[in-house]
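The structure's right below; bear with me while I get my questions together.
Rather than the whole complex, this shows some of its chains in their spots.
By written order: A and B. Residues from 1 in each chain.
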Amino acid sequence: MEFGITFKGFVSPARARNLVRQAEEAGFTHCWFYDSHVLWRECYPAIAMCMEHTKKMKFGPCVTNPNSRDWSVAASLFASLALQSEGRFVVGLGRGDSAMRVMGKKPAPLARVAEFTQKVKAMVRGDEVQYGESPEAVKFPWANGYELPVHIGAYGPMALKTAGEVGDGVILQIAEPALVKWFADQAIAAGKEAGRDMSNFQVIAAAPAFTGDMDKCLEATKWFPAMVGNHVADIVEKYGAHSGLVPESLTAYIEQRKGYDYSKHGQSDNPYLDFITDDIVESFCVLGGIDAHIAKLLELEKAGTTQFNIYLDNGDEERIIADYGNKIIPHFTR
Amino acid sequence: MEFGITFKGFVSPARARNLVRQAEEAGFTHCWFYDSHVLWRECYPAIAMCMEHTKKMKFGPCVTNPNSRDWSVAASLFASLALQSEGRFVVGLGRGDSAMRVMGKKPAPLARVAEFTQKVKAMVRGDEVQYGESPEAVKFPWANGYELPVHIGAYGPMALKTAGEVGDGVILQIAEPALVKWFADQAIAAGKEAGRDMSNFQVIAAAPAFTGDMDKCLEATKWFPAMVGNHVADIVEKYGAHSGLVPESLTAYIEQRKGYDYSKHGQSDNPYLDFITDDIVESFCVLGGIDAHIAKLLELEKAGTTQFNIYLDNGDEERIIADYGNKIIPHFTR
């Protein structure tokens, strides 16, 4: 299992430079940034900056979407970052949640996510590509054949199907082993159904991790179930909470859900957090002492997780990276 | 007078890192990149990269346009680069020439250039801004009040008027002192007419510079008149070559102009270069021995130029930067 960290964008540039250096030295292989350009800073300048301070670490948005940028601009951006870093750029892709809603726009349909995946990968590779917004086909004369990995963020059956059919991996914003397995299995099954070799398909579990006293852990991370519950609500509305496709543990939580303030997206002072129980927080995140982290991560690995991606920005970032580097990651390096 | 360099995007990342370091040490204050994301790599990752290798140098596109990116994405990108570099980001802006045409699109109208200037500057500053494509007004909660300088590329009377009315400066892609003065005066007059204080208005002359033997200089830079003649053709079509607004020296050249292959935009092997005379090349660029450079640059300074911006990528870049740093820039540092 590999390890990643995710910045939401609040971190200062000076601190980000240091944290990625520390994380690389500690054994983390990936660094992700939220891509939601109104709520936070545009993430690609930060990615390019961090690339200059690392040697092996891979970077990518977690997640971008097909609607924020013209596809040839997105592809040129991605290919340039890959070329500049000698292949250290990957993509996390979703339908566009906060990035769209904060502007009063709708997330993209899944068919558009799938088409974006395929056409952007082709443009990055150097193929001539025709896509909707461009009167003429686009081909980058400077492309160097890079095969851009695109991992698709998903929870719902149709999104998981898309991830399995066109993605190089799936990003699951949750660290609950049973749910990770249930989600990942759907994606992998869809890929096999479509005739793909799924042996290298990536399963990325993304959630906050916090080491130490449980009360402090809970306080620091309870914003997370509130934020990702929003995605789950979309599933339930479409497929029905008691259809058998959605586990009871999740639907119980959803029923308590009241609302969500997008201007506080991803922040720990989000006011609509009352309905989150401690059980839900523990279930969604990786919390507690070092041994509890190792135990849960072994479960996640057994459930098929290929990368555990820590959502940082809950405080004590240097300490958590050091704890993972010194005491946790060594148990998983093979 | 300040000095800048412009990369077209062909330069390798490893070499770009070294050249900006050398240029900063040599006394250059600005580094510009073509923004034409299909023909060359996306320039903003390269800008973010180069910022990590410099301390005082300012960076920007030369030139971007209002149509390649959603305006909130462009504003978030610009504000993030400014924040990340502690204020070392500026913008060069045009209507969108090669970036649009290569995709079969049209350049933006000047009214759109003006609106982009004002709304992007406002978003970068942190104001709440309503613009066409966004259903809801956009406001960056993380903005830090940065006043983004926007310099507008122009030749034609209307574009120069726009530069003077809304820009912080004008970019003139030519190093012919009389033309620089004629263009700059139009922009400054328009600004004064609109009631603006033009005392800090920037006049940026952008053109190739090459030191040494004249034959080699001419061979290395004759692609430039061909490329910029394209813009001049737009003026002539709209205002008439013999209207009195356009100098004869320029219209004579235009009449010989046959065509232009956009897939070779900015390259020295552009096949449609036959109609360019040596006189035109010398007139448009800064060529020859060190003394000839100093003499022409003093004329450009007298004509109101506040920055001479060298288009690199003609070979011998390290030598030209060293020549400017050791022998030319010291004559202009005050």
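Observations, loosely collected:
Operating definition for what follows: a residue touches a chain if its C-beta (ideal position, glycine included) is under 8 Å from a C-beta of that chain, and two chains touch if they have at least 3 such contacts.
Worth saying up front: this structure is predicted, and the values here are computed from it rather than measured.
For this homomeric complex the structure file specifies 4 copies in total, of which 2 are displayed in place.
Keep this in mind: only the chains that are shown with their structure count from here on.
One finds 38 Å separating the Cα centroids of subunit A and subunit B. Subunit A contributes residues 9-10, 13, 37-42, 44-49, 51-53, 68-70, 72-73, 76-77, 79-81, 83-84, 102-105, 134-136, 138-142, 263 to its touches with subunit B in the complex.
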